[in-house]
Structures are given as structure tokens and as C-alpha cells.
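The complex appears here minus one protein chain, its other protein chains still in place.
Order of writing sets the labels: A and B. Residues in every chain begin at 1.
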Amino acid sequence: MDIVANTLLAAGASPAMIHSLAEIPDFTPQAQALCVNVGTLSPSWVPAMKSAAELMVKLGKPWVLDPVAAGASGFRLNACLALVGVKPTVIRGNGSEIIALSRASLVKGVDSAHGSMDALEAAKSLARASGSIVAVSGAVDVVTDGNRVVAAHNGVPMMQKITATGCAVTALIAAFVALDPSHPLEATASALSVFCIAGELGMDLAKGPASLRMHLIDSLYGLDEAALLSRVRITDL
Amino acid sequence: MDIVANTLLAAGASPAMIHSLAEIPDFTPQAQALCVNVGTLSPSWVPAMKSAAELMVKLGKPWVLDPVAAGASGFRLNACLALVGVKPTVIRGNGSEIIALSRASLVKGVDSAHGSMDALEAAKSLARASGSIVAVSGAVDVVTDGNRVVAAHNGVPMMQKITATGCAVTALIAAFVALDPSHPLEATASALSVFCIAGELGMDLAKGPASLRMHLIDSLYGLDEAALLSRVRITDL
Partner (left out) sequence: MDIVANTLLAAGASPAMIHSLAEIPDFTPQAQALCVNVGTLSPSWVPAMKSAAELMVKLGKPWVLDPVAAGASGFRLNACLALVGVKPTVIRGNGSEIIALSRASLVKGVDSAHGSMDALEAAKSLARASGSIVAVSGAVDVVTDGNRVVAAHNGVPMMQKITATGCAVTALIAAFVALDPSHPLEATASALSVFCIAGELGMDLAKGPASLRMHLIDSLYGLDEAALLSRVRITDL
């Protein structure tokens, strides 16, 4: 939660962290976007997550799912699948998470019989099955609505040595989608680029993952349009 | 919890973080002060919070309440009101939180009929209704017992771009009140000043909110009397 909240603050958003089902009816309508992260999942959190997501959908507001370690247990996979059923605007995960979700979503389909699905194909299948924009983080990030595929090429490998950078960028996607809810694919690709460019700028000053973490957040806070435009590399695939 | 515990350690205090009701009877008597923070509130935590606060009152020791986002939901407001009923030594919040608590505490009184209560008036009303010292964080921090009002003028705006700086200073207030329990207003104003002066010193070295966070804690650790005395700006209002 720490790096997630600090990322959002640095980007100009206003984070609030809510766990309890009892707060969903009052609090959720005040939010412009919701980020559901199943990181250290407890059974009691699942109803709160579902309830908040359902309320956002009912209110016509965006919500974003981070299916952390979706394939690590049946409990976690089932919780993620139930959340995918609530139609997230965007799902962002790493390759393994998206492949796990995609296979489970398509368990009765053709693709699931094959072990060879790569992350991009999994993302496209999951996007078509769920109606969500699906983003896969990696050396190159890809974002797809099931047909169109956009690749975001920024970032540095050392970002993977900082815990919860994936969680942080998922929350940033929620903030970007809140500002442009009718273009979730573009908003998602932009959020991934901005976060990764902050990582590149931070890497110029970093001596290791802990100083990278600091310089990344500082760079995100100080990011100006010129720096962004000179570095951004988003392409259609 | 991370920045809260590191703030306390940097200031020379010994933090311990306890969640479970089962530990209150054994652990609470070992503490010189208690800080209750309703940040990511869960229903099961409320009885533990109340029980710990009640035990501190019974033992004649100070306890401090941080009513995080008190107005964000009925559940949260009710939990905060129940805690205010256990007579905190100090309540510290931002303007919105103190206004929300004050209005709800006075719901049958005159002031609650007016929408125009500002944070200072809310703080004074809440202090009189609760018997607590009330501190409101803002561009200028104010501390009141309902009659006397003290303003602490230190700090830098970027501290608001770091998650949980408010939580950290509330915990620091608890540590200061533990050292001088018979002067909670002065101890509260001192803690706010010391934390904000550490922020000013940190700001001289910071390039953004993440490096400010680091330099603030380092400055708090290294703070000496001369630096404090040359910078402190506390006034009576």
C-alpha cells in the first residue's frame, strides 16, 4: 500500500485505502476510480472487493483489477475469476498472471487444451472473453482490447527488483482511466509509459533498487511534458 | 505503519504495533502512550481499539486518536465517535476530519445546524464536547483545549504528497504526551513543530516527495536543539 499510495500522490491523484465491506456503500460513490488488488488476499476481503466493483459498474465508473499471483492457488484464482465476472475496465498483470486467468476463463474452450499460449495471445483471449482492456507487464508492456494491440516500450529491468511496482502501476492506470474513461486502452498505455519513463529517469540517479524506488517517485512527481514526449515509445502491433 | 514506526524510532521512542484484542490486557500496561489510528479500519479492530483506549484511561496514561477519513463513511464516523467517547488525551486530524467529528459530536446542538463551521471553530467545539486537546493539521497547524488556541507555523506543502505523514505526526504526539502528560496542549504543539521542522530541513535536500520522506526521517533523527530553536514558530491565537 505504501508505494501504491505514494505513486498516486506523486502523480497528483488522491488515494484512499478501504478494506471493509461496511464502508463500500458510503465510500465507493466518492471515488472516481477503483483499484482492486488481491495481493495479500484474505477470504473476508473478497465480498468487499466484489461489492465495491459492482457498485462502480452500477455507477458507470471505471475499475481496475490487479490479479496478483492469480495462478498461485485455487482460492486466489477463483477470487480473481469472480472479480473478472464483474467486468473490470482494465486488468493488469504479468505474463504468468494473465495466462493463468485467461486459461481459467476459457477452461471449456479450445485454447485451454493447449499449453502453449503465450502472454499476448492469453491477453487477447482474456480481453475478448471478459470485455476488459488487458495489460501485460514485461520487458515490453502490451495492452489490448482483444483486437487492437499497443506496445509500450519504456522501463528498466531493475524496476522488477522493487516490491509492488506492478501494484503501483495498476493503481496509476486507475487514475488515468478516471480522467479519460471513454478511452481505457489509451489511458492504460499512457499510465504504463508514464510510470516506466519515471523509472528510466530515476535509473539515471539510482545505485540500486531502493534508491531507484525513491528516484522513480520523485521523477514521477517532477515529470514534465517535454521529458515525457522525448522519451515515450508506444507503438501499434 | 512503516513511516509511523520509523518516525517514532528516529525520535527516540520505541514503537510496537498491536492489532489483536487478545493482546490488550497483557500488552497495553507496558506502553507509556497509545496511538489509535483508524486508517484501514476493519470491524474486528474496533473492539481492540476501544479496549486498549479504555485500559489506558483506567491506568491514567495518555492516548491519542487519529480519526483518518472520519467523514468518509457512517461506519468510520461511528467508530471514531465511539473512540472519542473513551476520552482521548489528544485528537489530531485534518480540517475535514475534525469538522466531520465535531458536527457529529454536536449533532443535537446548535452548531450542527450550520454548514459554515470552519476547522478552528470545529476544533474548539470538539475539544469542549470531548474534553480532549484537538489538533488540526493544515498550512498552519492549530491546537486547542477549547479555550486556548496555539498555532504551529512550521512545515512545507510537499509533506502532504507523502502518504501517512499525518499518521506519523499523530504517533509522535503520543510519544511527546507520554513524556509530559500534564501538559498535553504544549506537548502536542511541540510534536507538530518538531515533525514540521524536520520536514523543512528535509526539504532543503529533497528533489521530490520520496526523497523528502527520507530526508525528513533523517533530519528528525539528527535534530539538535539549536536547529529547533532557530526555526520553531509557535504562537498563541
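Just so it is clear, a contact is a pair of C-beta atoms (placed from the backbone, for glycine too) under 8 Å apart; a residue touches a chain by one contact, two chains touch by 3 or more.
Because the structure is a prediction, the values reported are computed rather than measured.
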Using the definition of touch stated at the top, determine which of A:S14, A:Q30, A:T163 or A:T235 touches the missing chain.
A:T163
Can you tell me which of B:K50, B:K124, B:K161 or B:R213 touches the chain that was removed from the display?
B:R213
Under the stated touch rule, tell me which residues of chain A contact the chain that is not displayed.
2-3, 39-43, 69, 72-76, 160-164, 206-211, 213-214
Omitted-chain footprint on chain B covers residues 1-2, 5-6, 9-10, 15-20, 22-23, 25-27, 30, 213-222
